[in-house]
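Left out: one protein chain. Kept in place: all the others.
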Amino acid sequence: MSNYQNAQSIDQPLVIAGRTFQSRLITGTGGATDLALLEQALVASGTEMTTVALRRLDPRGDGAAVYQLIEKLGLQVLPNTAACFSAREAITTAQLAREALETNWIKLEVIADEKTLLPDVVQTLEAARELVKQGFIVMAYTNDDPVVARQLEDAGVAAVMPLGAPIGTGLGVLNPHNIATIVARASVPIVLDAGLGTASDAALAMELGCSAVLLATAVNRAQHPVVMAESFRHAVIAGRLAALGGRVPKRRDALASSSLEGRAYL
Amino acid sequence: MSNYQNAQSIDQPLVIAGRTFQSRLITGTGGATDLALLEQALVASGTEMTTVALRRLDPRGDGAAVYQLIEKLGLQVLPNTAACFSAREAITTAQLAREALETNWIKLEVIADEKTLLPDVVQTLEAARELVKQGFIVMAYTNDDPVVARQLEDAGVAAVMPLGAPIGTGLGVLNPHNIATIVARASVPIVLDAGLGTASDAALAMELGCSAVLLATAVNRAQHPVVMAESFRHAVIAGRLAALGGRVPKRRDALASSSLEGRAYL
Amino acid sequence: MSNYQNAQSIDQPLVIAGRTFQSRLITGTGGATDLALLEQALVASGTEMTTVALRRLDPRGDGAAVYQLIEKLGLQVLPNTAACFSAREAITTAQLAREALETNWIKLEVIADEKTLLPDVVQTLEAARELVKQGFIVMAYTNDDPVVARQLEDAGVAAVMPLGAPIGTGLGVLNPHNIATIVARASVPIVLDAGLGTASDAALAMELGCSAVLLATAVNRAQHPVVMAESFRHAVIAGRLAALGGRVPKRRDALASSSLEGRAYL
Partner (left out) sequence: MSNYQNAQSIDQPLVIAGRTFQSRLITGTGGATDLALLEQALVASGTEMTTVALRRLDPRGDGAAVYQLIEKLGLQVLPNTAACFSAREAITTAQLAREALETNWIKLEVIADEKTLLPDVVQTLEAARELVKQGFIVMAYTNDDPVVARQLEDAGVAAVMPLGAPIGTGLGVLNPHNIATIVARASVPIVLDAGLGTASDAALAMELGCSAVLLATAVNRAQHPVVMAESFRHAVIAGRLAALGGRVPKRRDALASSSLEGRAYL
């Protein structure tokens, strides 16, 4: 009987570009201040994939320890093009990442300016088309515009990653209506990326139908990164199950949990 | 170093009236339509205490199977005075519950009318004072007014249980400001009771500082009660850890997760 | 044809206890720092009634100038029992106000504590019953609990005045659901009182069905009190008309303002 289903029977693992993930939380390395702490947070989050800003962490230079940590933990590395301000810079950075890290996965970020850190969607679309042509698995960071999301999908990206709020703000999902619209029209995974601050934000993102959540600041810059990593691990599971569990409808008026008459209920 | 703390090191179990609970989720039986399903949902929720409406489920009549289930699962039974419309009715019901179930714990509910199912706080205060005098451990369901919450605490209740929204509406926490104010002034546990619909609601309640969450409809009337029970179990843990983890502050403007210059971060 | 109705044809003036008001904005004197500025703000707000805290402004002492101003402007004075912490204090203050100001109108406020300035609803109910018995026209400040609102109405008050948010916070209407529930069940005017900060707050209160709005801090402590008074005057009219005008329903999906085919529209 269908309503006996439990978490194990009801869900499927996340699949991006043919690769299967048990965890729907992608934890970034950005904002981490201490390697040992980063390690504990990554483990506590349960993530299987972590992002690294290639332009900030040189695999052959002072960033080497981070890449070694990722390898030691058995995580998939997802290089990103953070700090790129044009399609051309992002494409070059992706190519460098592919060479240095031997992965054709790339989180595409093209930022418009240093003040807002918001994506430049015109440049992002251009870069996405080119990177797909060059054989990259592109996960594209973007705004929360459902039209741009669709255009990225048409460009062949493996996942669309709309923001909840500007990077580092911790404001949560500012426009749930847009995220729900993006999800309803998508045929690739939608990964909520950027702006989350706390557990309820991540749960909400999953309830809106996102396939996964990506965050970095919210863990790495929290007062207790390991605790927040555990928190988000549970939050993403909670939100995913709520999306599948068929929540009760919102009602304007109250409804007794049982009635004295009908005894329709126990 | 403090920021290495994890969930185990940072939290304390919930204590109500001297009794310790590992789980911060109290799952009610109200709204359940099927005993086997109720059993699975109770187990999946991880709860250690469950509420039963004495006026609806007669321990010596057709409600016996529910009480046997609770005993079998080793859960603490928390009888409630649902469907009582005056202090007098609630006091009588509490006394019957104590006799029938051999517990002096009572969830006090005095409802104003069948349409809104909102609490009558004047009657609730009166009943609380009397029940405390009679030696009950009173967990008092109330509105979200911080003054009433304080008055209930002054009356000697073991826990104050403000609503998030009217019973059965699934609207979530309608007034987070009030809940935060109640928590900030409380010296007994605050248990968010009623109105929650989904995981992010429960996580938010815990982030606001509640000590626990009580729900029934949101699990028992969901499309897949067992899945929602698992969801809320994770949501409450997530929210609790977020309350302890020191979330990042909300910022109006963006903040790069790392910068190219300072290299203050990894 | 009904949809040709305009503001003049569609609305009725506000009536409280048999007295008719053209303005649905009640502007208080609290927080004013300068008599000339208060005068301009009162005029700009278009109010016909203003509140004065009898315990703070002695009509025979240093408050005399304020009462003279109110008389000069032809406004109805509505004394309030601000700074009363019990039914007894409030009743005494109301009696003093009646004697000093020759009005049996009273805005009843019984505050629980100086920190939250939230109403003590138990004391408020007690005072309301007694003051009605003594022949007062009682406008009762209260929390946003629909049950308490109904109990005040049953006690015979002329208007129920739920808060939007705690006094002086400027947080707006924290729980629109409660305000709408209060309005739906009321047969006396509901006046939103306390907590408003800006024009959209006042418009929302009226859209929820409130009969009027009372505010003081939001005008008198604004940077430009006269400008904010004008703002609120328009906001209350706007909100009232919106409540009557039959707003378009909220839709999940877009709707073209006209279509190329059907030409059902111009």
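Just so it is clear, A, B and C label the chains in written order, and each chain counts residues from 1 on its own.
The criterion applied here is as follows: a contact is a pair of C-beta atoms (placed from the backbone, for glycine too) under 8 Å apart; a residue touches a chain by one contact, two chains touch by 3 or more.
Note that the structure is predicted; figures quoted are calculated from it, not measured.
**Student:** Specify the residue from the set C:I16, C:M49, C:I167 or C:A212 that touches the hidden chain.
**Tutor:** C:I167
**Student:** So one chain is hidden, and I want to know which residue out of A:I26, A:L69, A:C84 or A:V121 touches that hidden chain in the complete assembly.
**Tutor:** Among A:I26, A:L69, A:C84 or A:V121, only A:V121 touches the chain that is not shown.
**Student:** Among A:G30, A:P146 or A:G245, which residue is in touch with the absent chain?
**Tutor:** A:P146
**Student:** By the contact criterion defined above, which parts of subunit A meet the unshown chain? Give residue numbers in ascending order.
**Tutor:** Where subunit A meets the chain not shown: residues 112-113, 116, 118-122, 125, 143, 145-148, 150-151, 165, 171, 174-175, 177-178, 181.
**Student:** Where does subunit C touch the missing chain, residue by residue?
**Tutor:** Spelled out for subunit C, the touching residues are 2-7, 10, 28-33, 35-38, 40, 44, 53, 55-57, 63, 66, 82-83, 114-118, 166-171, 197-204, 206-207, 216-218, 220-228, 230-235, 237-242, 244-260, 263-266.
What we mean here is this: only the chains that are shown with their structure count from here on.
**Student:** Classify the inter-chain contact topology: is it line, ring, star, complete, or other?
**Tutor:** line
**Student:** If you take the mean of the Cα atoms for each chain, which one ends up farthest from subunit B?
**Tutor:** For subunit B, the chain whose C-alpha mean is farthest off is C.
**Student:** Using mean CA coordinates as chain centres, what's the gap between subunit A and subunit B in Å?
**Tutor:** Once rounded, the distance between the two centres reads 31 Å.
**Student:** Among the residues of subunit C, pick out those that touch two or more other chains and give their numbers.
**Tutor:** 177 - these are the residues of subunit C that touch more than one other chain.
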